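In this view, the complex is presented without one of its protein chains, the others remaining in place.
Which chain is which? They are A, B and C, in the order written, and residues in each are numbered from 1.
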Amino acid sequence: MERHPEPLVCGYNVHREADRKAMLEALGLTSIADLFSPIPQEVRLDRELRLPAPHNEWALGKHLRELAGRNASTRSHLSFLGGGIYEHHIPAVVDSLTSSEALLTAYTPYQPELSQGLLQILFEYQRMLSLLSGLRVVNSSLYDGATAMAEAAWMACSATGRRRVLASSRIWPEWKSVLELYMRGRGGEVVYVAADPISGRLDPRSLQASFARPAATFILQTPNSLGILEDIPAAAALCRQHEALLQVSCYPMTLALLKPPGELGADIVTCEGQPLGLPLSAGGPYLGVLACEKRLREFMPGRLVGEVRDIHGKPALALVLERREQQVSREKATSNMCTNQAHQAMRAAIYLAALGERGFREIATQCAGKARYLHEKLLAIPGVEPAATGPFFNEFALRLPCSVPVFLERMLERRVFAGFEVEEHLLVAVTEVKTRAELDEAAALFAETIGALGR
Amino acid sequence: MERHPEPLVCGYNVHREADRKAMLEALGLTSIADLFSPIPQEVRLDRELRLPAPHNEWALGKHLRELAGRNASTRSHLSFLGGGIYEHHIPAVVDSLTSSEALLTAYTPYQPELSQGLLQILFEYQRMLSLLSGLRVVNSSLYDGATAMAEAAWMACSATGRRRVLASSRIWPEWKSVLELYMRGRGGEVVYVAADPISGRLDPRSLQASFARPAATFILQTPNSLGILEDIPAAAALCRQHEALLQVSCYPMTLALLKPPGELGADIVTCEGQPLGLPLSAGGPYLGVLACEKRLREFMPGRLVGEVRDIHGKPALALVLERREQQVSREKATSNMCTNQAHQAMRAAIYLAALGERGFREIATQCAGKARYLHEKLLAIPGVEPAATGPFFNEFALRLPCSVPVFLERMLERRVFAGFEVEEHLLVAVTEVKTRAELDEAAALFAETIGALGR
Amino acid sequence: MKQTIFDLSRPGVSGAGLQDPDFGELDPSRWFDAELLRTELIGLPEVSEIELVRHYTALGHRAYGVDDGSYPLGSCTMKYNPKRHEPLANLSGFAHAHPRQPASTLPGLWELLFHLAEYFAELSGMDHFTLQPAAGAHGELTGLMIIRAWFESRGMKRDVVLVQDSAHGTNPASASMAGYRCKMIRTTPEGLTDLGTLEAALDDSVAAVMLTNPSTLGLFEKNIRKIAERVHENGSLLICDGANMNSLMGIVRPGDMGFDVLQLNTHKTFSTPHLSGGPGSGPCGVKAFLEPFLPIPVIRRDARGYFPDEDRPQSIGRMKSFYGHVRVLIRAYCYILTSGSRGLRTVSENAVLNANYVQARLSPYLPPVFGGTCMHECLLSTAKLPVSAFDFAKRLIDYGVHPPTLVGAGCVYFPGHLRDAMLIEPTETETRESLDRMIEKFLRVAQEATEDPELIRTAPHTREVGKILPSGSHRSQRAHEQKRPALEPPGADVP
Partner (left out) sequence: MKQTIFDLSRPGVSGAGLQDPDFGELDPSRWFDAELLRTELIGLPEVSEIELVRHYTALGHRAYGVDDGSYPLGSCTMKYNPKRHEPLANLSGFAHAHPRQPASTLPGLWELLFHLAEYFAELSGMDHFTLQPAAGAHGELTGLMIIRAWFESRGMKRDVVLVQDSAHGTNPASASMAGYRCKMIRTTPEGLTDLGTLEAALDDSVAAVMLTNPSTLGLFEKNIRKIAERVHENGSLLICDGANMNSLMGIVRPGDMGFDVLQLNTHKTFSTPHLSGGPGSGPCGVKAFLEPFLPIPVIRRDARGYFPDEDRPQSIGRMKSFYGHVRVLIRAYCYILTSGSRGLRTVSENAVLNANYVQARLSPYLPPVFGGTCMHECLLSTAKLPVSAFDFAKRLIDYGVHPPTLVGAGCVYFPGHLRDAMLIEPTETETRESLDRMIEKFLRVAQEATEDPELIRTAPHTREVGKILPSGSHRSQRAHEQKRPALEPPGADVP
C-alpha cells in the first residue's frame, strides 16, 4: 500500500516537511537554521526543551479531568462563600451567544469596519453599566474589581493633582493590597479610614478627620467587608466639602434594587463584574467595571466605544478618545491597559439583557430575601450574634460562640463551605441559587456543628 | 416606584397580556377562547394539566445534574462495552463546528437557496461514506444501524421483487428484532443462517442451503456478534450465484484498514455510524449509514444531496431524486423517512475530516492493536479461552471458567464494565481511548476476579 | 458551490497528533491477512485543524436557522429552541453512558424517561407511551404496527388504512410500511374530513383511520367525536398524527377526542431543535388496551425503582436498536419542566393567536383558502397574483424570510387544487413586532408581484445561488413549464 509522507509531530503546525523545503527554496535558503542566522550562536539553546511528551487529545482530556476532579467546587459542596465573588446562576444563553467563533477569535476592534458587531455589544455594555451606576461614562472593561479600584484612584489623582488617597478600612483585604501596590508605583499614599464599631459602617468623624490633609479621593466599598451597606450620601457630602472625588466600589447586584451611587454623589463607580454572568473560575478571569462623570473622561484608563461617522457620513461605532491610551500617548497615557476583558464585558451585557429589568431585580431580590431567611435561622442558634448593626444585602457577618477556623473545618467535612473569616467573624453569603431546602439543611448543620463545638 | 406590567409565567411565550389583547382586537375577537371556537365544548379539557410546577433555570439544572449524577458512565467506570456502539474519542472540534447556531436551528434543506452550507456538509458526508464503503451512492442518513439494515433489506426486496430475506445468525440481537419487525410490516420473511461453531464465522454450507428457496438478499454483519470478521467474498460469491443482493452491515472503524465491502462484492453497505464522532448518549441518537450500487438508487430510502444547476445554469446543491420520497410519492414511496439524522451525518463528516486519511487509520489501528494487547493478557489467565478461532478486529469473545453474569457483577463493584454476555461468552471491546495503564489494570482485575470465582 | 474539503486536502497532514507513545508505531499487517487489508488509500481529505475550522465555519454561516429570523414553515413548527437544554442534554451521566451498561447503573435515566412518558400521557390523554421512535414518521409506523399486532392478537385480518388526502406524506408511507393498503378520504370544500366519504369507506377491511387534527390545512375537525364513534362502531381504530399537538396543549386532548393511538413530534411541540433535518423523536402513545403491544423495552417502576422491562411477550419488538433518542428526549423533558401546565397552554394559545393574526392581516392580498378561524397555521392563496406560490415564496428569501410550506418544498402534500396555497405557521415564539415585520415583507412581495412579476419569477436575487427548481414536484415543474437543467447524479456518486 502507498505510504504516507512522514507525519507531523505537532498538532498546530500546518507545514509538511516538503512544504518547508519548497518555501525555503523560494527564499533561496537551504535549511530552517538559515532563518535564525541573526541570532548569535553563543546565546542559543543547545539542547531540547525539557517538557512533557506530547499528549494526544484524549490523554490530555483524561489528565485535565483528573486534575479538575480533585478540586472541590460549588457544584460538589454547598457554598456560602462570597467576599466580592458570588455564585450566581448564569443563563445558558449567555454561554451560547458569547461562544460565536468570531467573538472568540477576533482581536481588539482596531478595525471598526470589520468589527461593528462586537463594537455594538461593548457599546450596549457601556450603556447598561451607565444605567446601573448612574454615571455617564463607562469604559469597555478593566481586569477586575481590584485593579479597577486602583486605576480609578489614579484617575482621581490625575484629575485633582493630588496624590493622597483615602480609603475605607472595610475594603476586601486583597483589593487593599492591589490598591496599595498601584499607588506605590505612582508615588501615591493610601490612608485608611476607620469604621464605626457598632454599626459596622464607615465612621464619618474619622473621614472628616482624614480630610485634615487634602486628598484626591475617598474610596468607599459597599457592601463593605463585613457585608454592611454604606451611607453613600454622607461620604459624598464630606468629599464635596473637601473637594475630593468619591469613588464607590460596589457589588453590582445591589444596583438592581438600590439607588445608583452616581445619583447619590459618587464621581466614580467601580465594580467587580463577576456577578454579572461570569463563572467563578477559581479566581479569574473576571471583569473590572469603571464608570465616571463626563468631566473625568479624559483621565479614564481603557477603551471606550463611541459613535462616529464613516467617510460617507454614515453612523458607525469605533474605539474613541484613543489619545488617552498607551498605543497613542505612551508614557503619558492614563494607563498601560491594552488587552482588557472585552469578552467578559460582552458576557455581562448579554447577562443583563437576558434577565432584563425585572429579571435582574428578581435575582437581586432573591439574593437579599434568601440571605434574610438564613440570617434569621442562624441567629436563632444559641451564642450566634450579628457582628454589626448596619443593614446588609446578601452577605452578613456573625459572631460565633466558637473558633471560626475550627467551625469552618468541621463544616468542610460535611461538604459545606460555610463562609470565610473576616476580623474573627464569619462572613456568610447567600445568592438566588440556594433553595429553601438547602438553606434549611445548612441552618441545621450550622446549629449542630456550633452546638458540638460548644463555647 | 413605577410598577411593571404583570410578568409572563412561561419562559418561551413572547406576548404580554396587552399584546394578546391588541392582537385579538385586530382580529375582532374579545378573548383567547374565541380562537378555539372550532373545538366542540364536549371534547375540551375542563381542568388544568397535571404537570410539575415550572422550574427556573437553576432549579432545572440542579434537577438534571442530580438525575445525570446517579447514572454511571464511561467517564465514571472503566468500560469494555461494545456490541455495535463504541467509546471512541470525539475531537472537540467536532462539537465546536456542529454547534453553529444555523446548523442547530435550521430545517431540512427544502430551500436550497438558503441552505448551500448545510447541503455541502451532507454532500461531503455522502462522498466520504462512499469512499469508505466502496459503493457509489450514499444517502444523507437513516435513524441508526438497525433501521438502516431493515430499510436496506426492503430495498433489496423492492429491487428483486422477492420477500424472503436471509440474515446471518450473528447479528446483534437488538438489530434482529428491528429487522424482523420491519419485515413483518411489509410481509417479508427473515431466515437466519447459522455460523460455523469453530471459527465463529458464517457457515457457507448453511448459506448455500438457505438459498434452496430464492431470496432477495443476504445480510452479513462484520465483525459479527462474537466479534469475528466475516468472509465477505465467500458470501458475495454465493449471493451472485443465487441472484440475491449482498448487504454487509459493518463497524465503520474497520473500513479504515480493511477492504471496502463494495469492492468485495457487497451491493449494499449499512453501518451504525455512532463510532464516527457521536457520543454514546445512553442509546441515541445515533446514525444509520446506507450505501448502495448506483442501480439500486431508485429503491433507496431517505434524502440524497446532489449537484444541480440554478435557473442561471450555475452549479448548486439540492435534495435530489425526491420522487422516491414520501412527500412526493406518499404510499408508493421507498420509505416513510422524513426527519432523518442530518446533524449526526454532519458530525460524522467533520469527524472524518478532522482525523483525515492517516488519522482515521491511526485510530483504527490503535483499536485493533490495543485489543490484541488486552486479548493476550486475558488469555494468560488460567481457564480463559477464545470463544472462536476466526479473526477479530477490536472486540473479542472469551469463554470464562466461571459464570459470566456473576463475573460481570463483581467487576462492576470495582467500577469496571468488563463487557457483556453473548451466547454465554464474554464479549470485550477495546478502543483507542484506553491507555496501557488502564489495560494493565483491567487485566489484573480480570485475573483477580476470575481467580476468586474459581472454576 | 464552495470548494469541498476534498479540494483542500494536503496529503500527509493530520489533525493534532493522535499517536499513543505507550504503543508507538503499530502495524496492522501483522494482524490481518493481506487479502483483508486495503491496498489503496481511502481518499479521505487531510487538512490541518485551522483549515478544517475555517471550512466548516464558513459552511455553517451559509445556512439559515430559527436564530437568524422568521421561519414560518407551515406544519414544521420552527419555534425557538431554548439554549439551556444543550448543556443539560450533554451532562456526562447522559452523554457518556453506554446503552449496554447494566440497567441498574442508569437509575437517573430511567426515572427521567418514566416521568417524561407520564407527562406525554397527561398532555395527550393517552394511557401509555413508548419513547423509542426516532422521529414523527417512525412514531406513526410504531402506532400502526401496534394496531396491526392488536388485530392479529385477536385473530383478525384487516388490511386497509384510511388517510386524509391532505395528510403528511409520511402517513400513507407509514401505512404502506406497516403492510396496509391506503385509501384516501376526500377533504370537503371547508377543508375538513368528508364524513360521508369516510362512512362509505368504512368496512371490515379497515384496520384504522389516520387523521391529523388539527389537519395540515390548519383546521380543527369539528366532527371528531362523531368520526371516532363511526370508526369504533366499525371495529376500526383511530390513529392521530399528533404533529399538530402544539396547538392543543391544555385545551383539548386527542385521547379525549377518541383517538386510540398517536405520535408526538418533539421538535414541533416540545421545542427540540430540528438540527438541519434531525435527529428528532416521535414518542408514541396508546390507550390502555394496546399497552401490551408497545415496543421493548418499556420503562416501568416497581418497589426498587425505575427500570427497562423487556419481558413483554406481546410486544411488537424493537423499532430501533436502543431506548430512544435519549438526548433529544431530555430537551423535551426540560421544556415541559420549564413551562409547566399554564406555560404549555399559553404556547398553544399564542400559536393559534399568531396564525390568525397573520391570516387576518394578509387576507386582503392573499386570501385564506378556507376562511374562518384557523388553528396554529393558516393556508393562504396566491391565486389572485400573477405569480405562483412557488415564485412568491422564493422572493421572500430576498427579504430574509424562510418560505412557507408549499407542494414539493415542505413536508405537507396538498391536493392538486391547492397548488397555489402557502401554509404559514408563525409559531408562538414570534413577537407581534416580528410578525408585523414579516407581514410587511409578504405585502411588499405581493405588491412587487403585480408591478413586476418577472422580478418575482426569477427570485431569489440576493443569495449565492439563484432559484433552484424542485426535482420531485412534477406538478410544480409543469406549472412553470420549465425543465430543471441537467440533473446530476447524487453527490455520493463518485465518478
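Methods note: contacts are C-beta pairs under 8 Å (C-beta built on N, C-alpha and C of every residue); 3 or more make two chains touch, one makes a residue touch a chain.
All values derive from a computational prediction rather than experimental measurement.
Put simply, the missing chain touches A, B, C once the whole complex is considered.
When you scan B:Gly11, B:Gly82 or B:Pro223 for touch with the missing chain, the hit is B:Gly11. Listed for subunit B, the residues touching the missing chain in the whole complex are 1-2, 4-14, 16, 18-19, 53-54, 56-57, 59, 91-93, 95-97, 101.
In the full complex, subunit C touches the hidden chain at residues 10, 16-17, 48-51, 53-54, 57-58, 61, 66-69, 80, 82-84, 338, 343, 429-431, 433-434.
Keep this in mind: only the chains that are shown with their structure count from here on.
Taking the mean of the C-alpha atoms as each chain's centre, subunit B and subunit C sit 19 Å apart.
Residues of subunit C found to touch two or more other chains are 11-16, 18-20, 37-39, 41, 49, 53, 57, 82, 84, 86. Those residues of subunit B in touch with two or more other chains are numbered 57, 61, 65, 75, 91, 96, 99-101, 357-358, 432, 435.
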